[in-house]
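As you look at this complex, bear in mind that one protein chain is not there, while each of the others sits in place.
By letter and in written order, the chains are A and B; residue numbering begins at 1 in each of them.
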Amino acid sequence: MTALPVEVRGLVFTYPDGHRALDGLDLAVPAGERVALLGPNGAGKTTFALHCNGIHAPDEGSVTIGDLRVAEPDLPEVRRRVGLVFQGADDQLFMPSVREDVAFGPANLGLRGDELDRRVATALAAVGADGLEDRAPHHLSGGEKRRVALATVLAMEPAVLVLDEPTSGLDPAGRRELVEVLQSLPQTQLVITHDLPFALELCGRAVVIDGGRVVADGPTATLLGDQELLRAHRMELPYGFDPTVAIRTR
Amino acid sequence: MHAPDGFLTAGTAVATGAISVGAIGVSLRQAREQLGDKQVPLAGISAAFIFAAQMFNFPVAAGTTGHLLGGALAAILLGPAVGSLIVAVVVIVQALLFADGGVTALGYNVLNMAVVTAFGGYAIFRALLRVLPRTATGVVFASGIAAGLSVVLSATAFSLEWLFGASFPVPFDTVFGAMVGVHLLIGVGEGVLTGFAVGAVVAARPDLVAGVRDLDRTALRDRTSIGMRGFALAGLLVSLLFATVVSQFAAPAPDGLERVAQDTGFDAAAEDHALADSPFADYATAGLGNEPLSLAVAGAAGVVITLAVGLGLVAAVRDRGSAGDRAGDRQHSPT
Partner (left out) sequence: MGAGHAHTLYRHGHSHVHRMAPQAKLAAAFVSVVAVATTPREAVWAFALHAGVLAVVVAAAELPLGFVLRRLLVIVPFVGVALLIPFVAGGEQVEVLGVGLSREGLWGAWNVLAKAGLGASISIVVAGTTEEARILEGLERLRVPTTLTLIAGFMLRYLVLIAEELRRARTAMLARGWVPRWLGDARPAASAAGVVFVRSYERGERVHAAMLSRGFTGTMPELDTHVTSGTDWVLGMGVATAAAATAVVAVVTT
């Protein structure tokens, strides 16, 4: 599982109800980089995530993963390469047990038997969820659900991870565990979040998306230090939080 | 109305079981065509919704509560094929896991609660839309009345099965009268709840309501407020009308207790002769006051149910073309 670069060019997408969610989005992410995608509600972040592995097809523009453009007939391979972790872990964990849920993806790739078991075990170990194999997903805690959801994607050994609001609803300990797991992973990561300290801790680079396009791109600490920018796009640091201090004490 | 094991005779259980298996088979195929590879998650989660709605108690009157049965609701929202399919799954799981309704009674329980309510309710709904204004208000009324009548239809279906498969001596017309009477009341609740539930969906996402997919969206947006009084009045009117018609036929059925005294012993022998070779269960015909009339009622009821379910099936097949593009629909904007 080598990390792959992501190249997004002039992405435009309009929903059937006429809402233009993406309006010429451009973004280039080198292999192995972690990038935070920031921006207000309705900016188009989730819509963009759904383009990364072809759940939505763009009206114009393109997304390329490594040497492969996200479009038919390469969608099966694209979906192997790009792991999408949805915002609601309950939407992602639909099988009756953790084991079957983590096995769902690799089984769709045609894996069976020992190789499948190995994938499941490795993925669960990577997120520190070994031992949960036989639990029913709806009996897990919020933090466990989030980590298992990540494991369901890791089991496909993707080269790129796209995470939608991975920290929402997590308690501080669950959030800490998630940061550590994500930092330990080699994949290229696009992390959609409203949690600015989380973005700063995890990602060296951030982009701000608003109105369906990228409006700022740079080192996370620099963007978070720009009060004008934050205010213009409905973002706010937690009270008392100083990104320059945080970055020095890391 | 989850009948337990042994409530109807084995033959009836097998016969209704065969019909139900056939109906589920047809529904499965149509649902597959309508929803494509979204079938499993969408039907599964919608079934969870119907099941959850059945667990949710609403006030009825004087401290008593009732809950949705959901057959017509599911059919109006998702089309009769998906609707009957998911209610069937609910009924089957309730029997297997919750011991609610007998496993050997699944044939008639699925037929009455899923197939008849979904296909019958949908046919009534579509028929009402022909005469009612094709606006949000009209849809609410049509849904409510269709849901109410679907419950009555279900009760009638059970009474007819009783005619063939009674397991103890209560005559057909007593069962018919009691079942239809009780379910007229239940139907008013079902109608009110279904009407408002459909109204809320039409207001939020009219594109999701399978039963109105061919209606003009702008007309649906034109909402005049529906007064509770008007709705209750309409419900009452419909049930009164229905009760009058039914009682015209079923009037010879006197009160059960009285009947027992009056029929003691002597009817059974007389009826045996008249219906010696009939396919009807002795229990259901023994003690009928006016047998040809009762059987005529049963026949008429049978025709009505078959017609309604048949029309529902036809509507399901005919609407399939327009429903097909739903599977290809792109997702609604996320928030």
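In this text, a contact is a pair of C-beta atoms (placed from the backbone, for glycine too) under 8 Å apart; a residue touches a chain by one contact, two chains touch by 3 or more.
Only a predicted model underlies this, so the values are computations on that prediction, with no experimental measurement involved.
For the chain left out of this panel, the touching residue among B:170, B:212 or B:238 is B:170. Of the candidate positions A:36, A:84, A:132 or A:209, contact with the unshown chain belongs to A:84.
Touching the chain that is not shown, out of A:153, A:185 or A:224: A:153 (per the contact rule at the top).
Residues 50, 53, 55, 76, 79-80, 82-84, 86, 88, 90-92, 94-97, 100, 103-105, 107-109, 136-138, 152-153, 156 are the ones on subunit A that touch the missing chain.
Considering the complete assembly, subunit B touches the hidden chain via residues 3-7, 10, 13, 24, 28, 32, 36-49, 51-56, 58-62, 66, 68, 77, 85-86, 89-90, 92-93, 95-100, 102-105, 167-171, 174, 188-189, 192-201, 204-205, 208, 228, 232, 256-257, 259-261, 263-265, 267-268, 283, 286-287, 331-332.
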